[in-house]
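Apart from one protein chain that is not included, each protein chain of the complex appears where it belongs.
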Amino acid sequence: METFIHQIMAGIATGGIYAALALALVMIYQSTHHINFAQGEIAMFATYLAWLLIQAGVPYWLAFFCTIAIAFLLGVMIQRLVIRPVEKAPVLNVVVVFIGLMITINSLAGWFFGFTIKSFPSPFPSHPPFGSSYVSSHELGSISVTLALLITLFLFFRYTSLGLAMRAAAQNPESSRLVGIRVGWMLALGWGLAAGIGAVAGMMVAPVVFLDPNMMSGVLLYAFAAALLGGIDSPGGAVIGGMVVGVLENLLGAYVIGTELKLTVAMLLIITVLVIRPSGFFGKVIVSRV
Amino acid sequence: MSILLDIQHLNANYGATQVLFDLNLQIHEGGITTLLGANGAGKTTTLRAVSQMVSTTGTILLGGIQIDSLATEDIVRHGVAHVPDGRGTFTALTTEENLRLGSYTRTSKAEINADLEKMFTYFPRLKERKDQQAGTLSGGEQQMLAIARALMLRPRLLLLDEPSFGLAPLIVREIFQIMSAINQSDRVTILLVEQNAALALDLADHAYLLEAGRLVMSGSAQELQNDPAIRRSYLGD
Partner (left out) sequence: MNHLSPIFKTQYLAMLLLFGVALVLPYVVSNYHVFQLSMVLTYSIAIVGLNLLTGYCGQISLGNGAFFAIGAYTTAFFMDHYDVPYWATLPIAALICGVFGYLFGLPAVKLDGNYLALATFALAVALPQLLKYKHLEFLTGGVQGIVILKPEAPLDHVFGLTMNSDRWLYYFSLAVTLLMFWVAWNLIRGRIGRAFIAIRDQPTAAACMGINLPLYKSLAFSISAIFTGIAGSLSAILVAYVSPDSFNVTLSITLLVGMVVGGLGSLSGAIFGAIFVLMIPNVVDQISKAAPSAIYGVVLIVMMYFMPWGMNGAFRILFSKVRRFF
C-alpha cells in the first residue's frame, strides 16, 4: 500500500512537469498552430545555463529566476529571428525548421557543455518531509513549484490586460489588430513564456534524471502525449492530461509493463489519441471546410 | 466643419486584382457619412483600406496625418475604430473581456471602467450577459458588442461595416437609433457601409455611391434620397 501511494505521489510530481511542458506546447499551438518540436531542447539548454550559474557560485534560487528570465529572452529571440520568417510557409517547411532548431540546440548544448552526464542540485533537502515514506522532499518541492507556476500563469492570463491580449491574439489575430494589439509581439511573448516554463520543468527534472543533452527527449514525448490527451488547444486540458499521464506512467511502469517500454507506450498513446480523438478530451473538434 | 478623413486617389488590390479605382472621399468631422453600393462594389474594401488591411496606393489622411503607410494596429492608436463585416467578435472570450479589449490601447483605468459602465447603459443587454461567452450571444447582441467594443477606444472615427447584416428589422432600428445618439452625444464621426440604402440614408448626413470600385455619385443624404436613379436602383421605387 505504501509503495502504491508513493507511486501515485511520484506520478503527480512527474505529472506536474508534464503538465507544465504540455501547457507550453499548447500555448504555442494555440497561437500559431505549430507544434514546437524544439520545446524540450530549449528547456534542456536553459537548465545547462542554470547549471553554469550555480557552478559559478550563484545561490540556487537566484540562479533559478535568472535562468527563467534568460530563457524568456531566448524564446522571444528565437521566435523573432528563426520562426517568424517561415510563419506563413507550408507545413512541411515549418516542421523542417522546427526539427532543425531542435537538433541545432541539442548539438550546441553538447558542443558547449560536453556529453558527460552532470549532476544538478535540487533546492530541496534530501531527507523526506516529516519522515514520510510516501513522497520525497524533491517530489513535494517539485509539485509545489509547478503548482505555483501554473497558478501564476492562470492569474496572468485571466486577470491582466497583457494576458487578455495574448489570448485574443491567439484566437483571432485579425480582430486583435483592429483593437491595436501588436500580434507579432504577442507571439514572441508566447514563445518567451513557453521557454520560461520549459526552464522550470528542466530544472525540476534534472536532479532526478541527471543533466545531459538528451535529457528531455523522453520527457518531451510524454508532454506531447499529455497535450494531445487533454486537447492540443486547451490549456486546462494540457494540465489535466499531464497529471493523468504522469500518474499512469508510474503505475503502469511499476505494476504492468516495467520501465523498458515507456517510450513505446508514449508513442502508442500519441498515435491512439491522434487517430481516435485528435481534439483530445477538452479540445474543440474542428470541422474542416472544403 | 473640418475634414477628418481625407482619401485621395486611392487604389486597392487583392493580389493581382484591382478593386478600387482612384477613389476620392472626404469625411467631415462629427458627421455620419454612408458608403452605398451593390454587392462587390468595393465598400468593404474601402473601409479595409483605411485600416490598411489590404494593399493600397494613394493617400489617406486622418486629421492631416498620413496613415496609409502605417500598420493596422498603429492606425487604431490614431483613433480609428473599425467594426468589420462579420463583427470580428472574440467568440471564446466573455462579453466584458471583448469590451476591455476595445480599450486595450488606453491607459487610464478609471476612464476605462467609466466607459465600460457607459456602454452598459447604451446596451443594457450586454450588461446582462457580461460574463457570458461572446460566441453564445445572439446576432443582434454580437453586433451591439462589436459597436460597443469599438466605442471603448473613444475613437475619433468609427468605421462600421454592414451593421444590419443578418439582423431582424427591429434590432436594426434599435442599433441605428443608438448610433445616432452616440454620434450626437459623443461627437464620434461615423463612416457607415450599408447595403440597406434606405436605412443608411435616413441616418447619414452625407453619402457616396460606389459602383465596381469607382465613385459615381456623392452629395448630402437628402440629395441622394431624392435622386430618381437612386430611388429606382437602391430604394426600390
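Lettered A and B in written order, each chain numbered from 1.
Note that in this section contacts are C-beta pairs under 8 Å (C-beta built on N, C-alpha and C of every residue); 3 or more make two chains touch, one makes a residue touch a chain.
Keep in mind that this is a model prediction, so the values were computed, not measured.
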If you put the missing chain back into the full complex, which of the shown chains would it touch? A
In the whole complex, of A:L62, A:V91 or A:V256, the residue touching the missing chain would be A:V91
Subunit A positions in touch with the non-displayed chain are 33-35, 37, 82, 85-86, 89, 91-93, 95-97, 99-111, 115, 213, 217-218, 221, 224, 228, 260-264, 266-267, 270-271, 274-275, 278, 290
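Everything that follows uses one rule, which is that only the chains that are shown with their structure count from here on.
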Using mean CA coordinates as chain centres, what's the subunit A-subunit B distance in Å? 43
For the complex, which residues does subunit B have touching subunit A? 51, 53, 71-74, 76-77, 81-82, 84, 88-93, 97, 100-102, 104-105, 149, 153
Subunit B touches which residues of subunit A in the complex? 161, 164-165, 167-168, 171-172, 174-183
